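What follows is chain A.
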Amino acid sequence: MSAIIRVNNLSKQFNEIAAVTDLSFTVNEGDVYGFLGQNGAGKSTTIRMLLTLVRPSSGSIHVFGKDLFTHRAEILKQVGAVIEKPDLYKYLSAYDNLSLFAKMSGLQVSRTLLMDQLKQVGLEERAFSKVKTFSQGMKQRLGIAVALVHNPRLIVLDEPTNGLDPQGIADIRNLVLKLSREMGKTILVSSHLLSEIELVATRMLIIDKGKKMVEGSVAELLDPSKTVVQLETTDNKETKEKLKQSKWSGFLQPDHGAVQLKMNKDEVPALVNDLVNMQVQLLSVNSTHSLEDYFLSLTTRPGHVEAFTN
Partner candidate 1 sequence: MKKIFPFLLLCLLVSPALIKAQDVHQLVEKVKARIETVKDYTASGKMKTNVSFLKVPLANVVIYFRRPNQLKIKNEKGISFVPKGAVSINLNNIISSGSYTALDAGQDKLNSIPVRVVKLLPSDENAEVVLSTLYIDEARLVILKTRTTTRDNGSYELEMSYGNYTSYGLPDKIIFSFNTKEYKLPKGVTFDFDDGSGAKPEKDKTKNRKGRAEITIHSYTINKGLADDVFK
Partner candidate 2 sequence: MWKLLQIELYKIFKKPRTYIAFGAIAAIILLIQMALLVNGKEYLQFGLGFLDDSFEIPYDRISNGYWICFVILNLLLIHVPILVALVAGDIVSGEANMGTLRLMVSKPVSRTELVLAKFLASVIYVIALLAWMALIALALSMLLFGTGDVVVAKSMELHQIEQSDVLWRYFAAFGFAALALIMVASLSLLLSCLSDNSIGPIVATVCIIIVCTLISEMQIPLYDKYLKPYLFTTYMLGWKGFFYIAVDADGQTIRGSVQNLPAILKSMGVILIYIAGFVTTAVLVFRKKDILS
């Protein structure tokens, strides 16, 4: 499997503010690479650097094995992108917008090709309507048509579901899966919602404050063994003592006040059974996946980071 994107020690400084710091990651051919982070974490800046919109302060980006800034045109011919909102020329029709950007991608455009593309995103009937009359979802679909019209090898989708209704979100998800599975495209998709990424991505990276937090395959990161179980009992202190002396002592997490265990989700029934046998009075059992827990913690409890990254 060859690396489609290889980013090494990438940094971007806007005056005094470090938007991205020493970021390195690799996207392999065929990956649906999830780029996860809160708003302002540095996702967009990184994506803009990948599309040559923003010049890195330091570090290197190689795409298709070539340096992005020295082989810019050659590389960008094979890249399609939707960057944040799908902003297009409102005073032009869908067809004109598509035709214009297809030409800019170096494509010999034909009416058949453009109409086919519009058909694929369900806009063939509105092909000659001005974009200013379009709904957000229609604009998004047109934006995707623009990104795909030149049949790129790499597709970059920056927050593609922003502002869409649930049906629109589902449509985008299905499209990403189709592009990846049926057409073998490599896709980089960014989002601030883990739930979105986990449904489509094969690999993912979590970025916070411009720094890489985690990178790995989704299967590995969402491993069920990394479930955090939180117990609420009538006497938490006593429960902890009892657990320390049981076979569960290895799963017990450092003290957070509540009783927490990091374990495989499958073993939760056995744990509950044992607790009953130990005569612990259970008030509630709450299990969350540690990645989700961790991701939420990025904004709320920075101190919790080590719990996952270790």
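Inclusion criterion for the candidates: all candidates are chains of the complex that A comes from, given by their letters.
General remarks:
Note that a residue touches a chain if its C-beta (ideal position, glycine included) is under 8 Å from a C-beta of that chain, and two chains touch if they have at least 3 such contacts; residues count from 1.
This one's a predicted model, so the numbers in the text were calculated from it and none came from an experiment.
Within the complex, chain A makes contact with only one of the listed candidates (1 or 2), namely 2. Residues 14, 48, 51-55, 72-77, 79, 81, 83-85, 87-92, 96, 100-101, 103-106, 146 of chain A are the ones touching candidate 2 in the complex.
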